[in-house]
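For this view, one protein chain was removed and the others were kept in their places.
The block that comes next holds chain A.
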Amino acid sequence: MWKFTVRRILIMIPQIILLSVLVFIMAKMMPGDALSGMVDPNVDPERLDEIRENLGWNDPWHIQYADWVGGVFQGDLGQSFRFKMPVTEIIGQRIVNTFWLSVATLVFTYLISIPLGITSGRYNDSLLDQAITSYTYIGFATPLFIFALVMLWVFGFMLGWFPTSGSVAPGLEPGTFEYVMSKIYHLILPAFSMALITTVNTVQYLRSEIIDTKQKDFILTARAKGASESRVYNRHILRNSLLPIAAFFGFEITGLIGGTVFVENIFGYPGMGQLFLESITLRDYSVVTSVVLLFGIASILGALLSDIILSLVDPRIRIK
């Protein structure tokens, strides 16, 4: 088990190095730079070139890359041109918000998908199953950014049940009970909107896994032992069907990253996704590279998590 985990973590190192190179090169390839859009056009272009030279932007890419990586290792992700403050500080504020949004979304996702998937798989081809399957098809077909807008409009504006922007009500002291409650209150609508759409994969996956496992030979064995129907489902079918769902957990995180970019923008939720889009439009490339790097690392960690979970729950993998 330990050997497996350590080896799996070692594999991550080249992945992250490759990721950082790609991220850096892509950021450099973006047309324009922070000076081209934000500086008074009357400034002498020669002066701009001088600044570029001073900032080291005319050096060969590998030297710039080495500078950047050296900074990253010291916890220095550079300066944001827009906010005029260290990137780490900007990200630090936002990453917490995105983290909680992701956690809430994951909780909603599994709260919805597991009961629906189980019902749908166990009573397949029943009316209930058809209703659940219809929901998943609608979920597959609906773009998240449209659905999130509709949710915002209905529950935020028309009914006024939930706040329409921000991550906390203004004027509250951090650490107080009201502050936490307000945070949660702001989370619910974006997280729920995202979960309703992203959960359909898991519902469908679980459904087909259960239908598949139902027909396995060892289910017959369990019945032949005299296990009751509920025992057959809970102890034999469910555990085997949840394997791929557990394995999928890490990749769910990757999916969340894409989701948060949309949802945070629509709900005006100050998180990494919102920061990401804003920074791209403003060519604040030190922020963009940092955010992409963090997203990438989160995906790699997600895959690692998947493998570790799978090796924990599936004895067949533990051995290898």
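In this text, a contact is a pair of C-beta atoms (placed from the backbone, for glycine too) under 8 Å apart; a residue touches a chain by one contact, two chains touch by 3 or more; residues count from 1.
Just so it is clear, contacts and distances are computed from a predicted model.
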Check: The chain that is not shown, which UniProt protein name from "Thioredoxin family protein", "Oxidoreductase", "Peptide/nickel transport system ATP-binding protein" or "ATP-grasp-modified RiPP" does it carry?
Finding: "Peptide/nickel transport system ATP-binding protein"
Item checked: Selected residue (touches chain absent from view) among A:I112, A:V200 or A:A222 -> A:A222
Next item on the list: Considering the whole complex rather than only what is displayed, give the residues of chain A touching the chain that is not shown.
Entry: 216-218, 220-229, 231, 235-236, 239-240, 243, 313-316, 319
